[in-house]
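Here the complex is missing a single protein chain, while all its other protein chains stay put.
Chain naming follows the written order as A, B and C, and within any one chain the residues start at number 1.
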């Protein structure tokens, strides 16, 4: 039973591997401003084209153009920029702290900051977020104290998750940010349930959920799409197509044959494909989908076309499976650079201000981190109470756990 | 927390319930012959329209028309008709035998016979079938002895499944018919694995698999679609949309918002929507997809638009949830009637011949059933060896099972 | 008090809770208009509307995910998995999500969901309509598991499960829906009418989660069992010629080991009976805890009576089913041993 030479199994292969020169020349990237903006209650059947084009607002000259331009105020633009900068500086710092052994693990969102930050801004605070592990920008945009985020990552005595979760698996109830699961995709259909309950309760809040493009292969993606469609749930179903899933490129999720946005078509919901590195495009698409959901128009699927500029996590070395300079040649640029240039272009920002802001953020992050360490790190200093490890398995501790706790002597 | 009056959750509702007058006037049914037949290696992106139209060959005047007409010989047409008739008469007989207590359970395929019979004819004998429980026509078309089928349903000493499975959960290795699972949908991605192995082995055989439209909501459907797309597997992914899933109409699988055939689009594979009660259309679409798969064109999804004319199973009373006369007003008619009328129209069949054939089949089925009873029924007569219940859990019986068998004293 | 069979009792529990608490909703495959393939939700959609009692797509994983999301948003979903043989596609959502949410979020989020699911054999359902998978879930931290053996307990336990703020899997031995079953398929079938536990209050009451019940007092030997096997064990006890005590667990986890241990330490002999396959079944845990607690009082080895380690074979249902004969053999062995 030797494989024949004639027919070969199709196993997807990325465009380049380490040692090869990365290029994306044939990527089909529509011009900014080219896509029209349909009415928010447009019939999904009339929206097939949106799944195959790309909504883009920022053009090559750093101008915001076209119908999707959300016309944000300079203040809002500056908030967006600043929050993306905080996210990146925070990420870098935490990754460094992991490298020196202060915590067990870390995952950055470098290159994808626009997705989380612009979406958080476009949604209402009352809207519920069911993210994956790579949307820390949501927390930052919603104003979570960096100290709390750090305390969680350090699993220290200030960790609201009581030391039970890996770093970056945040929970923040006050900010309507769900508990991140280590199991990929599980939140996708849960978000639909939350949204259905919101309708049932007669409330106005909607839900938004995120998975990576690799995770679309999991059953939860399909369940989320199906249940959202059937109950016309007010929910945003986001696929962050950052091209990579650990070492596997998006072809292993089916991305070579069709856009992820076009998955929406078969479920009868709009699928928007957005330049995920274009803050304004992400913001505008999210606003459109949120308004649609709030008006009873049901779910929208959004594919954010972006690029994971860093490694998958601190356990990963991307140089093993893709050219080291692939991130640099990514044709859609860097979301922070692009928004910065736009603000400068419209006369509302400058290189100096940018430098200064970066410095201020770095100082803030350093200060916060110092404070966080005073609550302990994974290997030294204060921790949550050991006895707390037996709590919250159930609302009330059953006898078997009480006995086990006694056995441990805590 | 009382539900608001303003916004209501969308819960799909079928067009009619018991007591209401069934009608399907606004069903969008394209004319026979209207759909063009694309080249078998057409790019899926150019095939979106096929997911929303309906491939139909037999017109209102019982003529076969249009590009999809497979131009079958009269002999082939008669074989198709006869096999559908055998399927129906067999089904009726077995259901009756269940009613009188000879077996535990039964499921008919009434109204959907064209799907299984035409597809079996359009595929090669070497092609592997991964069906659901409602494609008994595949067995009949491939020539399985009715005696063997009955022996299985009776769980008697002649049952090749050794009494381990419910009736209708057939297995027939010789006929390249997989073992039916009681768990919905599980075969869908298994078929993809089989097809991938076929490519790997350099063989020419393809796989074909079936699920009901209700089952498309299960994860296996999504996995089958994803894996088939990623590996470009030579497989036919059939969705038999018979409008009902026990008591739930197809809206609970998302059918109100988009056709099932359009699910193919998001995975980058052709989705064909076929009049499932039109033997010639089913045959033609299957041939197209099989040829495509064999030429390296990869998977095709086919939605068979049909109607479950009987109850879900012998445990079910459809009068509880749909108008009793809904089957009669189904606008796409009955597959046997339609093919019969076509054969008469072209002068290759007659009412008399039809009657006679029905009589012959009935006599055959009666004879076979009598023979089958001589091998035992569920409650009397011979059974498989009791000790065999401990076999085949593993290839070789481990000690714990040997001891349990001894404990039972068999 | 009314006479109810188990289907009616389960229906009534949901009815009571839908009435009392607007955050309760009921959903699953075919549970809406149709009222469920076993009629356990019959009439509820008509009474409470399509917003509160509704059908779902056929996707057990999606059903539980939907329930979790609703639970996080302050609702109290009661879901049905049509057969417990079909709970496996929801395994990840139950184990990794519902059962872990409160813990992993430091207590900030939880999902008070109830999963009703018919289990067990004896209805000629073949290997995929007969399974008793409770032993898979009793190993999972963070989810409670219960299995009633009669209408009164079924209603009271189900109300407790719905009111409980933790996820609960509520296994319904479908062979008991219409009457107690003593293990002999040829015997005249009985109804719940003549059974004391067929008397069920119409309104709200609870049977507490985590409490076993002694359903027959005795001093020679203790049978620990649950679900359908309670009745089989009672019948065997009657025939055994020994003074057998029978404990109906009702809740599997958290296990009422104190109740069990105090009985076994008294009788010194124990038989554990369940319908699920033996190896790795919940009987092993019960046996282990008894051994750990009552070792010095045991007068002979504890014996497990269970389904064989094979799928439930359609034609050999009654050879698979651990009926009175196998329980009697075990009693004899333990009394002699």
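Everything below uses one rule, namely that a residue touches a chain if its C-beta (ideal position, glycine included) is under 8 Å from a C-beta of that chain, and two chains touch if they have at least 3 such contacts.
Computed from a predicted model, the values in this text were never measured in an experiment.
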Partner chains on view for the chain not depicted: A, B, C
Contact partner of the left-out chain, one of B:9, B:103, B:230 or B:339: B:230
Hidden partner chain, touching residue among B:65, B:147, B:329 or B:393: B:393
Contact partner of the left-out chain, one of B:64, B:161 or B:365: B:161
Contact residue for the chain not shown (choose from B:15, B:79 or B:201): B:201
Touching residues on chain C - with respect to the absent chain: 85, 88-89, 91-92, 95-96, 100, 103-104, 127-128, 135-136, 138-142, 253, 255, 276-277, 279-285, 287-288, 291-292, 295-296, 298, 300-304, 309-311, 337
Residues of chain A in contact with the chain not shown: 1-3, 8-9, 11-13, 17, 104-105, 155, 159, 162-166, 169, 181-184, 214-215, 217-219, 245-248, 252-254, 315-316, 320-321, 378, 383-384, 386, 389-390, 393, 400-401, 404, 408, 410
Touching residues on chain B - with respect to the absent chain: 128, 130, 159-162, 164-165, 169, 171-173, 178-179, 181-183, 186, 188-198, 200-201, 207, 219-220, 222-224, 226-227, 230, 391-395, 398-400
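We take it that only the chains that are shown with their structure count from here on.
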Distance from the mean Cα position of chain C to that of chain A, given in whole angstrom: 41
Residue numbers of chain B (touch at least two other chains): 1-3, 8-9, 11-12, 217, 219, 252-254
Where chain C touches two or more other chains, by residue: 51, 56-57, 59, 61-62, 74-75, 89
